[in-house]
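Just one protein chain is left out here, and the rest sit where they should.
Labels A, B and C are assigned to the chains in the order they are written; within every chain, residues are numbered from 1.
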Amino acid sequence: MNYQAMLAAILLIPLLGALLNGFLLRSAPRVVTVSVATLAIFIPFIFSCLLFFGPVNAGEVVRTDLFNWISVPFQGGHLDIPFALTVDRLSAILLLIITGVGSLIHLYAGEYMSHEEGVYRFFAYLNLFVFSMLSLVLGANMVVTFLGWEGVGVCSYLLIGYWYSDEANARAGMKAFIANRVGDLGFLLAMFMSVKLFGTVDYSKIAAALTNELAANNAPMITAIGLCLLLGVTGKSAQLPLYIWLPDAMAGPTPVSALIHAATMVTSGIYLMTRMSFLLVHSHTAMTTIAVIGACTALFAATIGLVQNDIKKVLAYSTVSQLGFMVLGCGVGAFQFGVAHLMTHAFFKALLFLGAGSVIHAMHHEQDIRKMGGLIKKMPITGWTFVIGTLAIIGFPGLSGFFSKDEILYNAWTGPFGHPLLWALGAGAAACTSFYMVRLTYLVFFGESRVEHAHGHHGHGHDHHHHHEIHENPLAMTLPLMILALLSIVGGYVSMPHAIMHTLGVHANENIITEWLSPVLASAKEVMSAGHGEEGHGSASLEWGLMGASTLVMLIMSGFALSLYKVGPKGGDSIANAVGGLYRLILDKWRIDELYQGVIIEPLKKVGDAFFKFGDRALIEGIINEGPRGIYLVTSVLSDVQSGLVRNYLKVVFIAMVALCAWILI
Amino acid sequence: MVSMISQWILSLLIFFPLLGAVLIGLVKDNQTARHLAVAVSVLELIFSLHLVAHFNADSAAMQFAQDLAWLPRGTGIRYTVGVDGISLLLVMLTTVLCPLVFVSSYSSIESNVKSFLALFLILESAMIGALVSLDLVLFYVFWEAMLIPMYFIIGVWGGKDRIYATTKFFIYTVIGSLLMLVAFSYLYYLHYQQNGVFTTSIIELYKTAAGLPADTQLWLFTATAVAFAIKVPLFPFHTWLPDAHVQAPTPGSVILAGVLLKMGTYGLMRMSIPMFPEGAHRAAPVMLALSVIGIVYGALIAWRQTDIKKLVAYSSVSHLGFVVAGLFAFNELGYTGALYQMVNHGVSTGALFLLIGVVYERRHTREMSEYGGLAKQMPWYAFFFLVATMGSVALPGTGGFIGEWLILNGVFQTYPAMATVAGTGVILGAIYMLWLVLKVIWGPLKNEENKKLLDCSPREAFVLATLSIFVFLTGFLSAPLLAHTEPTMKRLQESVVNKAAYKTELVIHGRSQEPLKVMMDH
Amino acid sequence: MSENFETMLSMSFPPAAFYLHAAPILALLIGGLIALIAGVFRGNPDRPNMLAYQIGFVSCFPSVIVPLILLAAPGSFGANTAQPPAWLGSGFLADQISQFTFLIVGLGTMFTLFMAEISNAGRQLLRPELVCLLLFASAGIMILASSGEFMTFFTGLELMSVSLYVLVGYQRQDTRGLEAAVKYFLMGATASAIILMGMALIYLNIGSLRWSDLPALNISLNNPFGVIGLLMFLIGLSFKLGVAPFHTWGPDVYQGAHSTLTGYMSTLVKVGIVMVLLRVLGNGFAGADGGPWVAKVFWVLATLSILVGSVFGLVHNSIKRMLAYSSIANAGYFCLAFATLALAPKSAEARQAVLAYTAIYTILNLGAFAILAWLEDSSREDLLKEELAGLGKKAPFAAVCLTIFILGLAGIPPAAGFFGKFMLINSAVSVGLVGLAVVMVVLSCISLFYYLSLLVEIWLKPATRSSVNPQDNEDARDVRVLVGIVAFASLLVGLVGPRWVASINPTFAREIPVQSNEPKTGDSRSENLSPAVGAVNPH
Partner (left out) sequence: MLTLPELGLYFSFLLFLVGLAGVMFRKNILFMMLSVEILLNAANLAFVCASKLTGTMDGQVVMFFVMAVAACEAAIGLALIIALYRTKASIEADDLKALRG
């Protein structure tokens, strides 16, 4: 089989789908649009499977150079940047997630958007997004990755602002793009530094060029690359301090939130860090910073999630928090568990978002959880799958989140760059997660129904036949939920902790994910073990202990949430009132947006105004305009010398003559 | 036959539009004149394809050269033209943009149509002339000749404050170019002092100029660089640009942004840097600092504009700052990026000005607040607007990305801190462009007048679609395009790094000749 | 020492070649007399006299034909090109510079006569006396330009000046014309006296009136008589040329005279004076520190002229006055070449630059004043800038031509003026006057403002009630043709003209030949650049 062509096809078919939908099929029937879009993802999914189980499984790296993209002479040689794709074990995982989860979400979206006009635009964007995401993941060098990196940013911009008639949506898209751009600058700088240091941006060539010696000699530069990459990651993967765009990004249609803002795009930071792991591990500073940022983000976002009332906002902050976990995992050196959590998170968070979308769809775009309740009776599939998703995310033993999260937490304590404090932050975040997810699930699906029957018009081209009765959505929407629920249950077994493996009697040195990613992470491992002696200062007992502790915390917090909210959304009010100021602060998301607005945006605007008023208008224009005007004024006065009187003219001549003679002779 | 054509092709490209201008003078009817102008410029484009087809991409020499006697022999001022990797792309940019501008002028120019078309053809002629001249005086003549048509285009067909704007444009440019003239004149005599022969051949003067003492080089560099910096325009010489852009009619803005501004950077690349490498080295920190300031300064001001055209004009200040920065990075990445960015800026900003023209013709206002929600009423327009915006913010996949990436990369290799500051321009660029899109394209369609707007006519759509295709083509086909420039860039780098003379030669239909020998033969 | 005088006496009948070479002057003088006589016998003296006009026109023919022949075929009539002949002692130098001047003056005179004939106001002037005076003035200019010693020079200068005093005040009813004439007379006569005093002092120093003996003039600073004499002479000439600070008469006189005559005065008169300065400075002087101070003087004069010409032109609304200041600025450009010549008298570049700029400037200014005269015809004397508003619409052809002239005067290529200025700047830079070149160029930017303000009125402003309404009659057609030819010529000169000018041998008669610009075998010509002071034996 021609795997190279297949690789190219995986990338190009979604692009083709986007072009077809965007240009040719603008007026095609909805079903054609949806089918084309879904197929454009599903066919690559099949190819991806073939690749995954074929050459990648066999340990090969498939690479194809589509064309020579950038080629410039540089330092006597050549800086060649081909448009090259490569799939190895890391990208293969993401490939499956993107195309697999992507197909499910396309299928779902076809139904979800059924009341919209002109969905071709939506599906064209969505296909374009998948194309970008694939080029991000498949790029053999940083520039191709960057193409995808910014491409997903643009698609996200377009999709967040899909309902552009509401300026707030468009603004949210813009905010996302700009926050991402800040991160992109980091990525750019990282590229420039690797050009400076290695003369190439190709991952494999960098890896080959990066010897321990080189790293030791250029330690500051390596650290700088690491930190710049981190800046890129904070942008794309919504970490502190650039996470602010992700909650606002929920303005987009819910399938978008599921696909882009939960399963794929936001995790590209983790992909990038894993891809560059061989370099990052050379810098202790960079790794520590990554870990700290991840841990802080996890806790910070989780606290905000505690009090939100918008179903999607809760999930958004939850996403930020979970991404924090993944970053933490990478930061402590456990890249493989970052990836594992990426995968499980893709399953359960997509599930949760789609479930939320299902609810929202059924409730005609109502998103306030205080107006829901008891929905599980009316929407059993949505409800129960949502519950599975919740259990997975809070780390209920046996479900996927439990394994991946616990591996990260364990490594946060014991990993090469780990520290108990990092574990504490992570565990705190996990505790909050349990609380707000249980709160969310309970308020939406259980207890009394608080559904109001009179709905305002939530425009967006929504047609007006009111379903007064809330009922389960059709199969196109529930099927993806069920598949994802299944995956959320089993997905975690790839990263089964050693302790459990031993207990279960699995005789493998490493769990599946570690084994699978070992070619990708080999050099990183080597460096880490060289730098920190024997890996893992942990032990089975510690692992069991930490696992037990986090399970306990999870159970306590879940129980606490249940006990609080079994009376309805007002259940938390007593605590909220007790800590009034803090509550409002958290409800306002710690007022970080306002802080940025006040500290960065507004001053920059003022600087822009000042440049315009004082720099351009007053200073430069002043000189430009007032100079000639001054000459004019002076001349008007001077021209009185030309008095019209001959005597005076002659005097001028005489004086000038005498002056000249005097000047020459004296 | 081919060699015959190759020998005369540049002269044909220079003078054919002039002939067109004369023909337009003979035509009675406005509509016929418009068709004629389009035909002339399309033919010009077809002629220019000969350059692409027969350009030897492995050579840094001046190809398709022609070297004829012009002024008295003793003065050494000759009619010498030729293209190398630097000018080829820009000539192509010119010949591609001009037909599009003529097509767009069908609706944007209503009065004095024939004069407009004739002036525009003269302008095209002068632009191509300036790009292919290899003689300082010839270059200067074309350089100034560009000024006069543009002066009238802004002054006659412009907006309310057109007289102020056009006068400012004219005087700014002339002040700069006079300084350049003195520098050229001095160089001319220095060459004579050293070699006993007068010449204004750029190729010969490269050799002389590079051997001058550092101080002399610095002075000469400064004099020429100021002239070019005004044209670019580099901060702080930029204030003519917003006025000129805002007042110019749409075709004028397009060609101003698309080609005329590039003349400044082209001049830096062709004259200032290779002629005075030592001077350029000394001045590089200042030039870089100015361009980086310009990037941030222009971007911040652009963000705060309410007039769409002014916003785009200030964005040009910012973008051209990138180009200049790339030139003074002194490595091939920077030069290549700068050259490429000139082309890309021409395409994407040209498209933006055309887009502004489309709504301006319908609504006669350029205030952002008058618009909003156009995506609903004008979906194709919104699409083109987005494409141009993406080109302008240098999204990967558009040519702008490759240009900016190479530039920033090049600058980073030599001045990492400068590159980092310049990099913020990428963020700010996204801010102001998306702000523009937000205010014009997205949001609710509130204004009653906008509810009646028609989407792009087929003619407008054709022009915009062509440019949109170019936005992406340049984004992916950069390697074959840049292959043409590679030998030239290498030579440039050799000359700058070694502070040695820039070496090149004329290739006259196939054989290469030392210009001096050619001079003796005649 | 009085060889000059004695040879003059001994050569009472010059050879036939003299009459051929001097035919332009003789024809003008004779033609002027005939026109005057014709006027006595024919018609009403207060009405236009076509016969006189025709006589005048025909009298100019030799001054076009003869120089063309002599310039095109320099070897004809036994003339030695390397060493051009001179007759009447040094009184008449039959070199190519003279022929070149004859050609310009002849064409300019014809142009002026023609312009007078085809405008209403001009026809009012066209009486036998005018033709006579005009021809005499032109003859004076030619004598000036072809003389090689002080006496013929002074005769020519006075012939020219006296005719012009009358011409300026020719419209007897017009008080402004009269005022201008009186001012011109008083100041011009004073300047003549200053020149004369300077001549006397120079004569005192060298004991000769011939300019070819000027290299014996010791102008080092320990010889004050020499210095003051030369200074007075140069100041007097600067006055006639209208160089600041001796320009004060210029604007008033130009404004007061009829536009046709202003065009004549601002161009051809300057041509004569420029040639004199060229010949005087081109000989060089003795004294080690001589050249530099003369150059310094012209440095100052050039700077002041360009400054005054550029700055004072800004505040005026009268187009004529503006053009007067423009001509002061342009006189400053000539000073650039004179400064060069002071340092390097044999500089072929400077000499050719002067010749080229003379031709170009004459074409541009004559053209501009011709259009002005035509416009005034349908409006009134002394147009204001605002009255040109909308001209581009009303008379596009005239407007285009005027634009070409204005751009030329501003020195914007490809109009002709650029090459003239370029050559001048080149010549200055060639002797190290880089600073002066920069000053000139920078200051001339200021003059762009008023040149542009004219263009703005013509093209960019809509017509107002006060703006001129050029008539469209037969005269207008003639004007169009004539001005069109001039405009075309100026463009042509702009593109290929200097080529022709540079083919003129700039060697003076009675002078060691200056090697021309043509590189014979690509040899080095550095000896031309070295100041030729050394070649002269000090007195």
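Here, a contact is a pair of C-beta atoms (placed from the backbone, for glycine too) under 8 Å apart; a residue touches a chain by one contact, two chains touch by 3 or more.
Note that the coordinates shown come from a computational prediction; the quantities given were computed from them, not determined experimentally.
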*asked:* So there's a chain missing from this view; which of the remaining chains does it actually touch?
replied: A, C
*For the chain left off this view, which of C:L178, C:V400, C:V442 or C:L491 is in contact with it?*
C:L178
*Taking the full complex into account, find the residue in C:G256, C:G390 or C:G494 that is in contact with the omitted chain.*
C:G256
*Per the definition of touch given earlier, which of C:F154, C:F338 or C:W374 contacts the omitted chain?*
C:F154
*Looking beyond the chains shown, say which of A:L159, A:L279, A:I470 or A:V646 touches the absent one.*
A:V646
*Which chain A residues would touch the chain omitted from the figure, given the whole complex?*
639-640, 642-647, 650-651, 654
*Touching the hidden chain in the full complex, which residues of chain C are there? Just list them.*
1-2, 4-5, 150-151, 154-155, 158, 162, 165-166, 169, 172-173, 175-176, 178-183, 185-186, 189-190, 192-194, 196-197, 199-201, 203-204, 206-209, 251-253, 255-256, 315-316, 321
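Just so it is clear, only the chains that are shown with their structure count from here on.
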*Which interface, named by its two chains, has the most contact pairs?*
A-B
*Going by the average position of its CA atoms, which chain sits the greatest distance from chain B?*
C
*asked:* Measuring centre to centre with CA averages, how many angstrom lie between chain A and chain B?
replied: 38
*Could you tell me the distance, in whole angstrom, between the mean C-alpha positions of chain A and chain C?*
79
_Per-residue multi-chain contacts in chain C, two or more chains_ = 449
*asked:* If we count contacts the way the header does, which residues on chain A are in touch with chain C in the complex?
replied: 628, 631-632, 634-636, 638-639, 642, 644, 646, 648-650, 652-653, 656-657, 660-661, 664-665
*What part of chain C is in contact with chain B in the complex they form?*
407, 412-414, 418-419, 422, 425-426, 429-430, 434, 437-438, 441-442, 444-445, 448-449, 452, 455-456, 459-461, 496, 498-499, 502-503, 516-519, 522-526
*Interface residues, chain B side, partner chain C - complex*: 70-75, 137, 140-141, 144-145, 147-148, 151-152, 155-156, 162-163, 166-167, 170-171, 174-175, 178-179, 181-182, 185-186, 188-189, 192, 196-197, 520
